[in-house]
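Every protein chain of the complex appears in place save one, which is left out.
A and B are the chain letters, set down in written order, and residue numbers restart from 1 in every chain.
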Amino acid sequence: MWRRLTATEGGQGLLMVSPPLIYALALLAVPLGAILLFSFWTQDFMAVDTTFTLNNYREIAEKPIYGALLQRSLFVAGCVTIVTVIVAFPVAYFVSFHVRPERKSLWLFLITIPFWTSYLIRVFLWKVILGYNGVINTGLINLGLIEEPLTFILYNVNAVIITLAHAFAPFAILPIFVALEKIDRSLLEASQDLGESKFMTFLRVTLPLSMPGVVAAVLIVFIPTIGDYVTPELMGGAGGKLIANMIQTQFLALNNAPLGAALAIVAMLSVSAISLVFVLLNRRWLKGRS
Amino acid sequence: MSLRVYAIAYLIFLYAPIALLPIFAFNDATIIAFPLSGGTTKWFGELMTNRALHTAVGNSLFIAVMTSILSTLLGVCAARAGAMYRFPMKAGIMGFIMLPLVLPEIIVAVSLLVVVVQILDLGLSNWTIIAAHVLICTPFSIAILNGAFQNLDPSMEEAAMDLGESRFSAFRLVTLPLVMPGIIASMLIAFTISLDEFIIAFFLSGSSPTMPVYIWGLLRFPQSLPVVMALGTILVALSILLLTIAEILRRRGMARVGVKDKGGFL
Partner (left out) sequence: MTPLITLKGVNKHYGDYHALRDIDLEIGEGEFFSLLGPSGCGKTTLLRTIAGFESVSNGLVTIGGKDMAGVPANLRPTNMVFQSYAIFPHLSVAENVAFGLRKRSDLDTKAKQTLVEDALDMVGLDGYGKRAAHALSGGQRQRVALARALILKPKVLLLDEPLSALDKKMREQMQVELMRLQRHVGITFILVTHDQEEALVMSDRIAVMFEGRIGQLADAETLYRRPRNRQVADFIGKMNFLDVVVRSSNDPVDLEISGLGRVTISPDQVPEPVTIGKAIVGIRPETLSLLFDGETTDLRLIDGVVDEVVYYGDMTYYDVRVQGVEKPLNIAMKNVIGRPVLDVGAATRVVWDERSLVLLN
């Protein structure tokens, strides 16, 4: 068996990939299965009742608070994604097309650095920027543009969106940059040679060819956003809480892990379903390219 | 030209929050707001005497070191398999291993919490956090190491074997030195991610919190915020230092194998 496994290239490859694969199976697939199982159970204070029931899902469907939270979460994640990707595209385009090759990695490095620095503190600093006595309000008052500090920029959904868009910026830039880098520059010359203007060349050649990167950027921003509870907790105020805050509350404060598990499953399924629809809608861009 | 202005404005937007850190860390006022009231280094002094913080930093450092080693080991296996072998269901397997990259962190956190506490009935400790951090850091390690392994000529190891080396010593003498900068870069990145990770650590930490969990606790008390600013300044400086080393090593690795640099991490 061992000899047969090591004799072929496929066997050697499988052997090589097995440690990370087994790790991911044990710590990802098994726990995901466990949480799915758990969502069909119930918990009363500390005792877990393992009879199969759909009560958790029924409760989620019937109590409007859950539906509202989920809706708001998806809305926020959608807004964050759109804002992040639209704002990020020109930057990726600039770095790929207008930066000299030897300077590109410096730009990417500068873009990624803030992403690696303390997430909690970064979120908190947005509070400092957007707050009542924050950078923006003090600045605007000193310039004489406003008399009273603005209050609509903190403790609501807007603040959550701004903060998350900032946090996920490099996640959006990198895949788009990679897709743009792959575009053969002679294609753009060919388009202009065939009579298209620079702008039309961008629309007819560059943009379609960069779509795989845009799709990847959308997914890589949209999906994790749903799982963040730090930003809504710190920036959202009472009206800015999201589904992840509820999951956290069910698990850690209310000791209702099965309901929390069911919420996590529902959240994950919604995100996956939307992502899947999005990918299917973009299939023509992704066909034949890896 | 206007694109350049836009890109620079974007960089300013990216750096705005962390640029504020040192300002408030050295500001002699308990309230984190403008106007500033004068310079001080007392907040840094407070960091030195805070026992609870030292324990939390100790926990985080231990977790981050273990995570960086383990996720890099797993990353080397996956990147090598991905770059040098064809095997059945390759795309599916590699995709599955990379999945934690896009999975919401809260899902990873609660599912592991359920398994550890409810099913295995084990206590939470630094090791539960390490287990989860290895899971989310491995995809980053793979992404970094992929660059190193894909630039490697597969006949390089064969050449070493042809010249008399065994499979293992061919790996040690040829492949390892060539991917070493990638390995160090991967360890530094995993270290940085783990050190900074809060969402999962909050769910999985036992009685003794990690540094981000401790900071989260501090954020509720306005009087401790300047200390957080001071701590944040040190952390940001440390992160930038580690990332710069990682980037330099990555570039040196590229230069060593004579490949043209085509971009940054990931």
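The definition used in the following text is that a contact is a pair of C-beta atoms (placed from the backbone, for glycine too) under 8 Å apart; a residue touches a chain by one contact, two chains touch by 3 or more.
Just so it is clear, the model here is predicted, and its values are computed rather than measured.
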| item | value |
| --- | --- |
| Missing chain: touched chains present in the view | B |
| Residue touching the undisplayed chain, where the options are B:I31, B:L163 or B:L241 | B:L163 |
| Which of B:V174, B:M211 or B:L225 contacts the chain that the document leaves out | B:V174 |
| Chain B residues touching the omitted chain (full complex) | 153, 155-156, 158-167, 170, 173-174, 177-178, 256-258 |
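Quick note on the criterion: only the chains that are shown with their structure count from here on.
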| item | value |
| --- | --- |
| In the complex, chain A residues that touch chain B | 9-14, 16-21, 23-24, 27-32, 34-35, 38, 48, 87, 90-91, 93-95, 98, 101-102, 104-105, 107-114, 116-122, 124-126, 128-129, 131-135, 138, 166, 169, 174, 177-178, 181, 219-220, 223-230, 234, 244, 247-248, 251-252, 257, 260-261, 264, 267-268, 271 |
| Contacting residues of chain B [partner chain A, same complex] | 3-4, 6-7, 10-11, 13-18, 20-21, 24, 31-35, 73-75, 77-78, 80-82, 84-88, 90, 93-94, 96-97, 99-108, 110-115, 118-119, 131-132, 134-135, 138, 142, 189, 192-193, 196-199, 203, 212, 215-216, 219, 228-229, 231-232, 235-236, 239-240, 243, 247, 251, 260-266 |
